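What follows is a set of notes on a single structure, which appears directly below.
For this depiction, one protein chain was excluded, whereas all remaining protein chains were kept in their positions.
Up next is chain A:
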Amino acid sequence: MKTRYTFGGDEHVYVEMDDEMSLDAFFKSLSMSNAVRDAKIEGVTEICPANASFQVRFDPDAISPDDIMAKVKDLEHKAETAEKRLTTRIIEIPVFYQDPWTHETLMRFRERHQDPSGTDLDYAARINGFDTVDAFIEAHHSQPWFVSMVGFVAGLPFLYQLVEREKQLEVPKYLSPRTDTPKQTVGYGGCFSCIYSVRGAGGYQMFGITPMPIYDPEQKVAHLKDFMVFFKPGDIVKWKPIDRAEYDAILAEVEAGTYVPRIAEVEFDLDEFNADMRGTNAKMLEALNDA
C-alpha cells in the first residue's frame, strides 16, 4: 500500500490509500479521514471517506492549498498507528432475489448487457464459476458485507464482502448504463454490492430488491425518522433471502410504520478478522440472531 496525495481542483485534497480495494486500505482511509475530522482544521468544510481513498474539501480563502496538504500528510502516521477496531452495527437486510421488478427492468435494457440471452444473475453465476444461480445467490448472502462508502446518489451504500480475496465475487458493470433502476434494487459491479436508494440510472448488475427503505427525504419511514439516510461507512450487512410472501408482508409493515430492522451492536477488529474470517463472521451473525 502506498499513499498518494493530489489536489482535486483548488478546493479538494484527494488521498488514495491504495489503487486496489482491500479492507486494509478501507480501514486506513477511514482512520485517516477520522483523524482529519478530529484535527478540526480551520478551512476544512467536508470530509468524504470512500472505499480505498478519501477527499477533503477546503476553502482556499481560509487555508492555502499547500498548508492543508501538509496538515493532512502529517496525520498519516496517526492512521497507521490507530486501532483497526470499530464499534459498529450489523443489520439484516431482506432481499427478494430474482424478483419480478428488476427482472422486468433488466429485460428492458438487455441490449446494453454483456449477455443479452440470459439474466444478470445467470451471467454473474457463470463468470464466477458457479454451476447454478442458486449457488451464486447462496455465496452472495451467506457471509456478511462491510459498508465501505456511502454515495453516488443520496444514501447509496457500497458494500464489500467479508471473505478471502479469492472468494470475492466480481462482475463488470453493464456495457452502457441503464436509464432506469427500481428503487431498492440490490446491485453488483466490480467487487461491490450496492442498494439503489432511489429510482434512476445505474450500471450495476441487478440481483434482487429489498422491501426495506434506506432513504426517505420526508422522514416518514419509522427507522428513518431521526435522519433521512440509513447507512454510514463501517456498517455491516447480512442479506437475508426472502420470497414474495415475505416481501409483501415486510412492505405492509413498512407502510404501517411497524417495520423494525433487525440490528445488533458488534465490535469489528480487522486483525482478528484477518486471523479468522469465518470465526469472526460467525460471532457477528450470532449477535444478529440474538437481536
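The criterion applied here is as follows: contacts are C-beta pairs under 8 Å (C-beta built on N, C-alpha and C of every residue); 3 or more make two chains touch, one makes a residue touch a chain; residues count from 1.
Keep this in mind: contacts and distances are computed from a predicted model.
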* From "Biotin-dependent carboxyltransferase family protein", "RNA polymerase ECF family sigma subunit", "Branched-chain amino acid ABC transporter permease" or "LVIVD repeat-containing protein", the hidden chain's UniProt protein name -> "Biotin-dependent carboxyltransferase family protein"
* Structure fact -> Of the candidates A:Phe136, A:Phe158, A:Trp239 or A:Phe268, the residue in contact with the absent chain is A:Phe158
* Structure fact -> In the whole complex, of A:Ser31, A:Ser53 or A:Asn281, the residue touching the missing chain would be A:Ser53
* Would you mind spotting which of A:Gly43, A:Pro65, A:Pro182 or A:Pro241 touches the chain that isn't drawn? => A:Pro65
* To do: Mind listing the chain A residues that contact the chain we can't see here?
  => 6-12, 14, 16, 18-22, 45-55, 57, 60-61, 65, 149-156, 158, 165, 168, 170, 172-173, 189-192, 197-198, 200, 215, 217-218, 229, 232
